[in-house]
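Note that this complex is displayed minus one protein chain, with the remaining chains in position.
Residue numbering begins at 1 within each chain, and the chains themselves are lettered A, B and C in the order written.
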């Protein structure tokens, strides 16, 4: 029985910088042994990092030179290795948390922080069947209403959740928190803010009105700033009465955003960087960093426990994940190619998913 | 009855950049009213920030244009305002915590973080009597053995303690922690590390052998690195088996130290900046900041509660504060002038205090 | 100018156990000096502890032998002592946080925990004017919509907030939290749970249907249990699938409630006792306490910072405090007497306030 896979082929010929060609191919369906589980993919999400691989700017993980990416996968259990416990059942619907390496352990994995382990697992999902190396990576999503919209929970929602949780020991009632960049991650982030810290004042910042309006559908945002039209410093000074913002979450992460906004932090504040558009950061604020005792904090994905919590928020109706998915595509090279182009050229609000079944 | 004050006079004449002239002058001794307390100074410490005022690089706080600085003061209670409670007794020996403003309050003062309040109090101690505006600034040091060596507890020890405490939610047994700059603050810091986190591996970094040897007298330092002679990256990679350092405390804070050492952080690490020698920081590590989820944290002084804890550590014999004071001077302009010069030109290990009585 | 005070007079004659007589009397209006502020009372709340004084079961605080109680007070600034800072203005509307002693300090006050200090301040508000000993006790409520309903923020809302905050390091998404006793405090508590931990499953327990229905108006309660009609153990085992409840908050605190519900705690859970109806507790669960590593935690009021946060939640519309106040009385001995009786005999849902102006 075959498994249809969507591959990324390098173009031969003159145009080296052209994005790769997407094609379908049939390969043998793998058989799970030991702890492994074979998943029949139901839907898969498209992430910015897929664009980098598609454009040839980033190497594909080993074994995926030709794979069409996507690490956001939901599916149902097709076949189980002989060591998989009984509570993982055939037909069960699951989300794949792809960062868990259960083989080797170190101080990170022991604390449930496998996403900091040396050898993370990588799973690509643009194919009919995915072999997940251990059942420890699977989270049941049986009671989710809109399973097709669930894949971004595994990366976009997780990354934004990991960033927002970093504010836990910083924000207090009536503090101001600002989100920079209101795309897919930002739309989850404003919701996480309202779930975890409903008592803060929320500022949303973007350079497009559509993005500001899109994010505003998901949570009450107290102040919306279009940084292309308005002066953020002036507005922020005004609304915070010169106290500054207690926490920024920066999904852009360019030299420009960091240098602009870090100056608007209040005492004992935190600036969380998630986006990686910048190559280097010039902090003109060393004296301020010290006098105000603030911190610049990096954020990367989240733990398996975070992933369970996210699924739980979605199940309880606290997280609107359905409407973040603004396009549902077929498992078809032409559609996926257009989706990659649109994402690359900034024409996508929210997230796109490929529906297999 | 008069009070002798040591003043900083601007030189008249040609040489504008010359350090100020130190002179003694008699002024009326102030009388404390309400919450205020008059302190007879017993000894006062010399801090790097005094040098900036002496060299005219930094303005003196209001009312102290002519004052000879020092905010590290111990003394005994000479006279009490009428609202001062009975537990503050005449003759009682006290340390002055100078950052406490009890008049106006905000979210910082309410949480005991008056050092982040908008209008800190400044108290200069190079004078026979100091008027402390509120008894809330006084901490009893009755049971300290070496009261003359106590003034740096109010700034050098406090600043290093505040920095080391920031590691609390970061360091675990067997982690590596590195202190950059082993002068007066560094000599306290290695002790705080051993008191608060005795289970970490400690790395000491300086560019002078004397400083390395001086700090090593105060605590067991596992690895000493003279960065002027050795390659810190090579040594750190070796001893940490490429895992990196979990926490740096940087008492230099130059562009050079930050850019060099921040690359050696491990996952989930923290880089605390205390020194302010750098004007701006170029972080060439945005991608690493995110993937490793580390943070760059500023640190400034400490709270009144920190100050009490420090006095308590000293009283219980857990902190060696006596030997950090390497020079005890007379309250004499010539001696103080030489002390300023030596400190400015890097000839002082540890701290210097002026003994009044 | 006189100040009308409502006093509690002991009955002379035969019936010793009769509640005290409430009468009005005119006394000289005090003049504030130094840090003190004279407040013209706008409204004052009635608390269970007032009943104890009214019935002669509890001594009145010094100076209030005859006072008619109430420590829940809002008013406006009538006159200021000469040391009161300018930001406290005449006419300003304020809530009185009555637990703050600014004179003596200890390790509790330094950390902002004055409610654990040895000599708390007590302020009674059943009178036209109240002399507040220091402006540090005043919190501006200028922007509150329903100032007459605000007094219980100073005790009922604070006590329940202090209890709910104790769950912070315990509860995780999808955990079960149960509130025992859904009167005035319980009606705030269900709201605090939804504000601070919107992601938990909430169980409400009482012995009256009216109380269950009343509390359900303030927050979504997932499971309502009338413990007089249903078996709580059976329901809780069912809904938690035998995992147990992660956190109980017990506003009754009788031997019965504690012994019944503590057995239903899950591993690593917390049982917070607020009510003091029980005299002693028999824990038949020592082995379970250890194997499950749970804790039994007392809770008492809250800090000045908590009080600010509560006012802020109310101001932002996150807390419904208006509807918790179910009766608004006149400053009249007959009305107050009836209010005390009704509260004593269990006929009051929510809280009662006396309106002065």
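What we mean here is this: a contact is a pair of C-beta atoms (placed from the backbone, for glycine too) under 8 Å apart; a residue touches a chain by one contact, two chains touch by 3 or more.
As the structure is a prediction and not an experimental result, all values here were calculated from the model.
When you scan C:107, C:145 or C:234 for touch with the missing chain, the hit is C:107.
Contact with the undisplayed chain is limited, among C:21, C:235, C:296 or C:318, to C:296.
What chain A contributes to its contact with the hidden chain is residues 34, 83, 85, 87, 103-105, 107, 110-112, 136, 304-305, 308. Interface with the hidden chain, as seen from chain B, comprises residues 172-174, 195, 198-199, 308-309, 312-313, 316, 318. Mapped onto chain C, the interface with the missing chain covers residues 107-108, 113, 116, 169, 172, 253, 267-268, 273-274, 276, 278-300.
The working rule: only the chains that are shown with their structure count from here on.
Contact of a single residue of chain A with at least two other chains is seen at positions 172.
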